[in-house]
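Note that one protein chain of the assembly has been removed; the remaining protein chains are unaltered in position.
Presenting chain A:
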Amino acid sequence: MALSTHTTTTGFLLPSIHSAPPFFTQQPNPTTQSIASEQWIRLILSYARHRRLFTLRVEDAETAGNDWDEVLRNERINRRVLPSYLSAIIASMAAKNVAAYEPPKQNRSALLYWRLPEEWAEVLHEWAISTGQLNTILTFYDITDPPIESPLTNIPLPLLRKAITILAKTNRAQLIGVADGEGVRFFAGSK
């Protein structure tokens, strides 16, 4: 019964509740279940942040051998999250606006907002300023795969587009159509 935290091979500190077998079972009692999913969401988001993972699929619970193994399975207590339970967790994340189904209109896979789009927008703008790329046109590829690693490396395009849209609302960025895709131009930011 004495539950303890555990550090995974990737250096992530799992909470003690991850060692409790009931954590992996969907609880019929709504009060209990709300607490459980709260902990799950927190665990998933912090792990995603730790591993810089952006998507979570229901399939991740079905088979072993993917990025989410350390969270969705606990070999030490012989428990795993059932796909149905993971699907329910994702649904509750989408409802709490900490994830969004991506692509939309399905519920098998979701984009995780371990930073909200507004936060990403700020990150993106700061990155543009810090690298001196204001007023120049950048392709999405330049942002997601810059020569120097940035917080935005590998950011999924839908999330990037959302962040740019938010910046555009405050006139700090402009979405431009270019010949081979889309581009963006950042501005200094004026209210």
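Here is the rule we go by: contacts are C-beta pairs under 8 Å (C-beta built on N, C-alpha and C of every residue); 3 or more make two chains touch, one makes a residue touch a chain; residues count from 1.
Simple rule for what comes next: contacts and distances are computed from a predicted model.
Missing chain, UniProt protein name, picked from "Vacuolar protein-sorting-associated protein 36", "Eukaryotic translation initiation factor 3 subunit G", "Cytosolic iron-sulfur assembly component 2B" or "Glucosidase 2 subunit beta": "Vacuolar protein-sorting-associated protein 36".
When the whole complex is considered, the residue among A:Pro28, A:Pro104, A:Gly132 or A:Gly177 that touches the unshown chain is A:Pro28. Listed residues A:Leu56, A:Val81 or A:Ala99: the one in touch with the omitted chain is A:Val81.
Across the interface with the omitted chain, chain A contributes residues 1, 3, 5, 12-18, 20-29, 31-32, 35-36, 39, 42-43, 46-47, 50, 73, 75, 78-82, 85.
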